[in-house]
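The full complex has more chains than appear here; those shown keep their coordinates.
Chain nomenclature is as follows: A and B, assigned in order of appearance, with residue numbering initiated at 1 for each chain independently.
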Amino acid sequence: MATSARGMTMVETNLMAELTWAEYQDRLRRQNPVILLPVGALEQHGPHLPLGTDHMIPTAICKGVAERISALVAPAFNYGYKSQPKMGGGNHFPGTTSLDGNNLSLTLRDVLKEFARHGSRRVAVVDGHYENQMFLIEGIDLAMRELRYDGINDMKIIRLEYWDFTSSETLAKVFPEGFPGYALEHAAVMETSISLHIHPHLVRLDKLPKDPPADFPPYDVYPTNTAWVPPSGVLSPAKSASAAKGKALFEEYVRTIAAALKKEFPPKATARAAAAAKSTKRKR
Amino acid sequence: MATSARGMTMVETNLMAELTWAEYQDRLRRQNPVILLPVGALEQHGPHLPLGTDHMIPTAICKGVAERISALVAPAFNYGYKSQPKMGGGNHFPGTTSLDGNNLSLTLRDVLKEFARHGSRRVAVVDGHYENQMFLIEGIDLAMRELRYDGINDMKIIRLEYWDFTSSETLAKVFPEGFPGYALEHAAVMETSISLHIHPHLVRLDKLPKDPPADFPPYDVYPTNTAWVPPSGVLSPAKSASAAKGKALFEEYVRTIAAALKKEFPPKATARAAAAAKSTKRKR
C-alpha cells in the first residue's frame, strides 16, 4: 500500500479482484487498459507438477504482461474443458476436474459481456490449457454476437495459447537435441521448466517419472484406452527441464505477448474507449 | 516444502491446485477428506473493499477450516450470479462481473460430478455471495440427479453461507448498538471487519463512504432504480468495522464450520469412501 499525492491510500495492483470498483472505473477511464483473462484447468500434470499448473502459468504470465503494459488481470478461470489423452493425458485421472464444453463457452461469454458493460473494449484471453481452445473461441463468438445485438460493435478480443509465442531460438535452447513438437508437451520439459521458474516449491523433481514418450495412433478411441497413456500422466520425459529454461520461456512469453497486445491495442484508442464507457452507461 | 521420512519432497498444502494428482489420490484414499469449494463473485464492495471480496473471504475461511479438519480446498469460483440492489448494490456498477444463473449452476454441477468421479463423497460448498445461493442449490440438485443416473447414491454435500454461522454472542459484540439484520450487510461492518483481519492492505479505510443506510421499498424494480442504491455501493455504514471484530467473526466461522463438517462427515466413513473410490474407478 502506498500513499498518493493527495494523501489517500493507494493499493498498487494490477489484479482486478484487488481493486475497488471506483479504482477499476478510474483505470478504465484514464488508461483504457487491456483486461487479461487467464484461463486454465484443474488437471493432472504428472507426479511432479501441481493440478493447477494450467491456470497458474497463464496467471503468472498475465501478471508479467500487466506490469509491462499497465494491463489489468481478471480472476482466472480455474476449471477448463475435459482433458484429452493426447493433449493432457485423458480425463480419467483423479484430480482432473473438468467442465462440459458449453458451460465453459457460456461462462466466458458472460464475463466478456460484462467487461464490455464496464466500458472496456480491449480484452485478451490467455489460455494455458489446449483443450479449452475451441470452447473459448465459441465463447468469444457468442459474446461478440450478443454485444452486437446490444449495439456494441467495437469490442476487440485477443485469444492466445501462450506456448505459441515460443520463438525458434528459444525452442532450440530448450531442446538442444531438437524439438519433438508440441504434441507431447504435457507436464513435460516446457511446463516443468516454467514451473521451476515461477513456483519451484511446487515442483516435486524427485517424482519425475521415467516413462518413455507416449506413442499414440492417428485416431482417438472412446472410452479412453488408458493403456495408451503413460501411467504417470506425463506424455514425454521432462528430465531435461530446468529453472533456467523456464526463465527463458517465461520471459519470452511476457515480452512478446506484451508486444503483441501493445500492437493490437495502440494507446491512441484511449479517448474513444472512455467515450464508449460513458455512452454504454447511459444506454443501459 | 518439507522432506518426508522417506527422503522425498513433500509439499505441505491443503490446496487441491497445489497437489499433484498422485498426492490428491493418496489423500482421498487415506484420509477421505472433505473437499471445500469456495464460491464467490467479482462484485463492487464500495470504495473501500476489493472487487474480489466475495471469493477472497470464503477462500480464507476454507483454508482455515481445512487446517482444522485436514480438508482440501478446491480452486474458488471467482465469478458469481448477478448482483442485486438489495443484496449487493445491483449489477450496474463497473467491475461487477456476473454470470447467467444457469451457467453457474451447470458449472457447479460439473465440478461436483468430477469430485465424485475421483472417489470423494464429501463436499462442502462455501458461499460468500448471497445472490449465488439458489443457483448453487440448483447446481447441487442437478449433480445429485446425474450422479444417481450413474449409480452413485452416497454423495453427500453441505452448502452454507458463512455468515449464517455468526453466533448471537458475536453479533452482540460486533454490533453493540444492536444488529440491524443481514439485509444491508453488503460492504458494511461485517465484510469490512473480516477484510481488515484477513487482508488489511486491501482495505481503503480512508475511502469509507458516509452514506446513510439504504432504505428499500418492499419490492424490486427492473431495470434497477439506481436512485435507491447509495452511490458508493455500500448498503449500510461500515465505520464501526475493526480488525478485532473481523478476527472474532472469522475465527468463529472457521471454528464452527469445521465443527459442523466434522459432525456431518464423521471419520468412520473413511474406509467406505476409500472402497467407493476404488469401485468407481473400476466402473468407469
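What we mean here is this: a residue touches a chain if its C-beta (ideal position, glycine included) is under 8 Å from a C-beta of that chain, and two chains touch if they have at least 3 such contacts.
Treat the numbers as computed from the prediction; the structure is a model and nothing was measured.
Visitor: Please state how many copies of the single repeated sequence make up the complete complex in this structure file, given that 2 appear here.
Guide: Identical chains making up the full complex: 6 copies.
FYI, only the chains that are shown with their structure count from here on.
Visitor: Would you kindly tell me how far, in whole Å, the mean C-alpha position of subunit B lies from that of subunit A?
Guide: 24
Visitor: If you look only at subunit A, which of its residues touch subunit B in the complex?
Guide: Interface residues on the subunit A side: 1, 8-9, 11, 15-22, 24-25, 28, 42, 44-52, 55-56, 74-79, 92-100, 102-103, 106-107, 110-111, 114-115, 118-119, 201-202, 204-207, 223, 233, 277, 284.
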